[in-house]
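Got a structure for you, written out below as structure tokens; questions coming shortly.
Every protein chain but one is kept in place in this view of the complex.
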Amino acid sequence: MNKVKCDVTNPKLAIEGRKRIEWADNEMPVLETIRERFTRTKPLKSVRVSCCLHVTKETANLMLTLKSGGADVKLCASNPLSTQDSVAASLVVDFGIPVFARHGENHKTYYSHIDTCVKHHPQVAVDDGCDLNNAVHKILKNKSSISWEIYGGTEETTTGVVRLRNMERSKVLLYPVIAVNDAKTKHLFDNRYGTGQSTMDGIIRATNVLLSGKVLVVAGYGWCGRGVAMRASGMGARVVVTEVDPVRALEAVMDGYQVLPMTEAASLGDIFVTVTGDRDVLTTRHFRSMKNGAILSNAGHFDVEVDVKGLKKAAVRHRQISNVVDEYTLPNKKRIYLLAQGRLVNLSAAEGHPPSVMDMSFANQALSIEYLVKNTGKLKPCVYPVPEQIDTKVARLKLKAMGRTIDILTPAQRKYLNTWAEGT
Amino acid sequence: MNKVKCDVTNPKLAIEGRKRIEWADNEMPVLETIRERFTRTKPLKSVRVSCCLHVTKETANLMLTLKSGGADVKLCASNPLSTQDSVAASLVVDFGIPVFARHGENHKTYYSHIDTCVKHHPQVAVDDGCDLNNAVHKILKNKSSISWEIYGGTEETTTGVVRLRNMERSKVLLYPVIAVNDAKTKHLFDNRYGTGQSTMDGIIRATNVLLSGKVLVVAGYGWCGRGVAMRASGMGARVVVTEVDPVRALEAVMDGYQVLPMTEAASLGDIFVTVTGDRDVLTTRHFRSMKNGAILSNAGHFDVEVDVKGLKKAAVRHRQISNVVDEYTLPNKKRIYLLAQGRLVNLSAAEGHPPSVMDMSFANQALSIEYLVKNTGKLKPCVYPVPEQIDTKVARLKLKAMGRTIDILTPAQRKYLNTWAEGT
Amino acid sequence: MNKVKCDVTNPKLAIEGRKRIEWADNEMPVLETIRERFTRTKPLKSVRVSCCLHVTKETANLMLTLKSGGADVKLCASNPLSTQDSVAASLVVDFGIPVFARHGENHKTYYSHIDTCVKHHPQVAVDDGCDLNNAVHKILKNKSSISWEIYGGTEETTTGVVRLRNMERSKVLLYPVIAVNDAKTKHLFDNRYGTGQSTMDGIIRATNVLLSGKVLVVAGYGWCGRGVAMRASGMGARVVVTEVDPVRALEAVMDGYQVLPMTEAASLGDIFVTVTGDRDVLTTRHFRSMKNGAILSNAGHFDVEVDVKGLKKAAVRHRQISNVVDEYTLPNKKRIYLLAQGRLVNLSAAEGHPPSVMDMSFANQALSIEYLVKNTGKLKPCVYPVPEQIDTKVARLKLKAMGRTIDILTPAQRKYLNTWAEGT
Partner (left out) sequence: MNKVKCDVTNPKLAIEGRKRIEWADNEMPVLETIRERFTRTKPLKSVRVSCCLHVTKETANLMLTLKSGGADVKLCASNPLSTQDSVAASLVVDFGIPVFARHGENHKTYYSHIDTCVKHHPQVAVDDGCDLNNAVHKILKNKSSISWEIYGGTEETTTGVVRLRNMERSKVLLYPVIAVNDAKTKHLFDNRYGTGQSTMDGIIRATNVLLSGKVLVVAGYGWCGRGVAMRASGMGARVVVTEVDPVRALEAVMDGYQVLPMTEAASLGDIFVTVTGDRDVLTTRHFRSMKNGAILSNAGHFDVEVDVKGLKKAAVRHRQISNVVDEYTLPNKKRIYLLAQGRLVNLSAAEGHPPSVMDMSFANQALSIEYLVKNTGKLKPCVYPVPEQIDTKVARLKLKAMGRTIDILTPAQRKYLNTWAEGT
């Protein structure tokens, strides 16, 4: 322990943390398969990898996989409220992995921890929200000034990919980054089934409210948003969707949801979930028209979707109901409940995505990191998709782990798909 | 009437056909908006357009739109069983559009009708399944031999796009073709909601079977397949999915369906729907293990998915139950019911996609045809996507027609989406 | 044929009718099991049975079952628009059963047909809506005047049971009637899954409208209403429920539907389905606020739920779109479409309940008729439930026919359920 540099809340929590890591491992068979190969072949030998991720039991299993592949890893948090202190402790104590993350750390500590990961001079920067890659770029300034060999980065979230593409477009991106988020086996599963379930979980743990019969407003109908809508509906809520993209809005209509502008939805909702990746989705003009007892939560990456400052300013009274529920009373006497201070409700009020879905996301991470190392020098400073063979491989391994067999094309079928002359 | 060249079953059916065309028009407000503009601006003036499409009341409204834009149109069927004779009659009699299509026409007549459309020397070839574009290519042979100016083609189906991409890859494609199928406002809606509902409709009209409690096997989990699965499940069936693509198979698992190889699914299913775009999905080895009374249907473009020849050969007895249900008795005494001879069940046993979904598909067609004409000379002999602005426009018009308003990004929100420096 | 008294539309339709009857028989294995026993044991030997039922292919199989049991049957229609003429023809021609029913018969003919069945002096009166039992009571006047031995009656619908209970309460009921509708294996299945599917079927066949994305208003949340809501929702519609019973209204809320008074729902609905068993559910004050193009349909027993007279009176123009769609234009220019003249849309625009669900309802009918005959003299002039052992038997036979096995209580489990002393 004393040899491992770290900053964690309480090393004594390691005992509980280890159990949690092992429990998650049960549900992460794809990552386990990869870890076994990594242990044998050491594809990441001596590669410095800095990770800025939610410090959870699932992430722990990714760290162990990278380490088993030979990597020299460091881990900091991608969100001050999502760190599971016991997991952080176990990674340090039981596995000798340097972790810099404390649940509830303040803004300054949060960034100092990222800074520690930057100073590790990562050859691969594994990121969730683009704070780490952003920080690395700040010290690099320009390409010529890079003082160490960088193979590239990876990014876990839609939000982070949007930021990276903006960097690419602005020509400031200095090394290749793989958009792990965009892998089919990531965003179609993690963003939809993972966010869907864990957001319901976060809301229920925080409030114990009956979803059945409630009007639940989902802002944003991307993959995360449709996951939230699908599960809320599956729990008996009546779902209202708000959107800015007409195609998505139309899909939401066809999926049977009521689609409204937020100004109208605000007065109907019992529960709100923002998941747009954008700021100012719920602001003062919405708070004013809300019902007494309205519950606000965010499942988007950053805490900018609900205008928390605006809410505080508008309120005449504030009470903390629990560590994840704050009550704000408006001048019109109505009480509004904000969950997890507007931060990711699924990670702050529950345990984040279930391990079996993170299994796929992190399998993509592990294989993408290996790919960056293998292909060093061949890639440009662009945002790359996860190679299709990785995507397909992850799906195959997952199906196998679940004990499911699927059909295989016969030669005649394969040929038919590649012809164009045959017709009616 | 006698001035219009045509080959239709019975011109006297025009009275009924006209009512049907008008009824569909009620549900096609986007196409109506486009028609109004086309009438004023004549963007297709004197352009020869040959269309090989299902001759339905919805297609009729597309034909009227093209004609109102100034086009010199000809229409033949893209499937011998989907032609609505009354609609064909009305197009000829009431609107003077040359139609070459008879419900139930034989193979030879079918191709002679396509040939008539080829001989029209189309400047734009509008296709559904690639039979027309294929036929045009057969007489063109090579680029230098093209004897008339061709702006390009459009393609309505997944199957047709697959064939066209194979042509592009084989470098035999001679003019640009827009893959209308791939527009978001087409395949996300038509293939999913349209095929989903109309396939249920076709099965129920053909059999009047209660879907609730039945095991319904869907072969293929593409957009059409998931539409079928979603609606079958919504009608109370227990859905089993077969797939060859591991990512799609995994999605089906996560969507709560049982996923099996067809050899196992064959003995469980009460009803089968093939929707893979490939051949030999249900063959003799599957028929043998099926339950007594199993119902087979196809919702894929061509009638190659169920091995009908194999079924006929394997059967010891055949009885026609109705014009869309054939009974085959196997040596093991089990009776198997084939719907619509293995052709598109939604078009053969019901009326095909509802007009409100064809509204969007055909709005994409109309605007893509206009785009080809406007951009003549600028496009290569490739398969092109529908331009994004067309896609978005169709969605906006549809939402407007449905009376739905959606949110608009504020400048601050738009800016946020384009930055990368802001973080937690 | 010439020996059988009858009044049917066209005996030549018998060939088609027979095919339909046989097709339905495939899906009615429970009734088939009963028919085999009846054929052997003749429990209804020489019993005069008059039936007033929807003359459909499923009803035909009930008639054959009763006849095979030895009964002297006569059949008339319980609704002028639901008669399948080909089935009526086949019953007469192929099976020698006297049928008095013509599709579309007028009010006078309808009642004269019922009168014929009354004059048969039925010992068992099998009814669907209580028109036959009502007519029998009219000629009986009082108990002492009954000139023939009556074992009792049966009733198939909620509407009819309500009428019979009113008769019982008013002390005018003169013989026992079994409320077949109230059997669990009837109303939980037929009313819910049967009405649910067949109502969607009727609406789609009549209009070919896309349900996905539409607002569908269901008036009444009884078993039929929840079937309609469940299936409409399963087809992608957004369902709004209206109710007068607070418990049911609350269930609809908890099931995730929007619950509104009809005055508010009227302006939101794209499609309306009334299924309350009561009159005046949609009246002039509602028509006025409806959207242009609103579609009105009824799935309740009588055509009193939509105020058709009021609609005709309010309209400035009427057009018949098809034989099941009428267009009414209101003074505010809005067009409203009425399906099947406000009569049962599932029977008038489609084929009624699927045979596999009628299998259970009619198995209850056959066994209840047998029960009335066996227990003659033991029953009072009351409305009786279907005996529980019949209900359970029907369920067991159905499961067996579907090839499903279920668990059986062990002696220890059975004992546990009957004790009260054991605790935590």
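Quick notes on this one:
All chains are identified by letter, namely A, B and C, in their written order; residue positions are counted from 1 within each chain.
Simple rule for what comes next: contacts are C-beta pairs under 8 Å (C-beta built on N, C-alpha and C of every residue); 3 or more make two chains touch, one makes a residue touch a chain.
Just so you know, these numbers come straight off a predicted model, no measurement behind them.
Residue C:Asn134 is the one among C:Thr33, C:Ser90, C:Asn134 or C:Ser233 that touches the chain missing from this view.
Here the missing chain is touched by one residue of A:Thr41, A:Ser170, A:Ser212 or A:Asn332, and it is A:Ser212. In the complete assembly, the contact with the undisplayed chain comes from C:Tyr193, out of C:Phe38, C:Tyr193 or C:Phe362.
In the full complex, chain B touches the omitted chain through residues 212-213, 233, 236-238, 250, 253-258. For chain A, the residues touching the chain absent from view are 19, 23-24, 26-27, 193-194, 196-197, 200-201, 204-205, 207-213, 230-231, 233-236, 293, 321-322, 325, 350-351, 353-357, 402.
Contacts to the hidden chain, counted on chain C, fall at residues 78-80, 107, 110, 129-131, 134, 162-164, 166-167, 170, 184-185, 188-189, 192-193, 242-244, 246-247, 249-251, 253-254, 259-262, 277-280, 302-304, 391-392, 395-396, 398-399, 402, 404-410, 412-413, 416-424.
Everything that follows uses one rule, which is that only the chains that are shown with their structure count from here on.
Set against the Cα centre of chain C, the chain with the most distant centre is A. If you average the CA atoms of chain A and of chain B, the two centres end up 38 Å from each other.
Multi-chain contact residues of chain B (touching two or more other chains): 193, 402.
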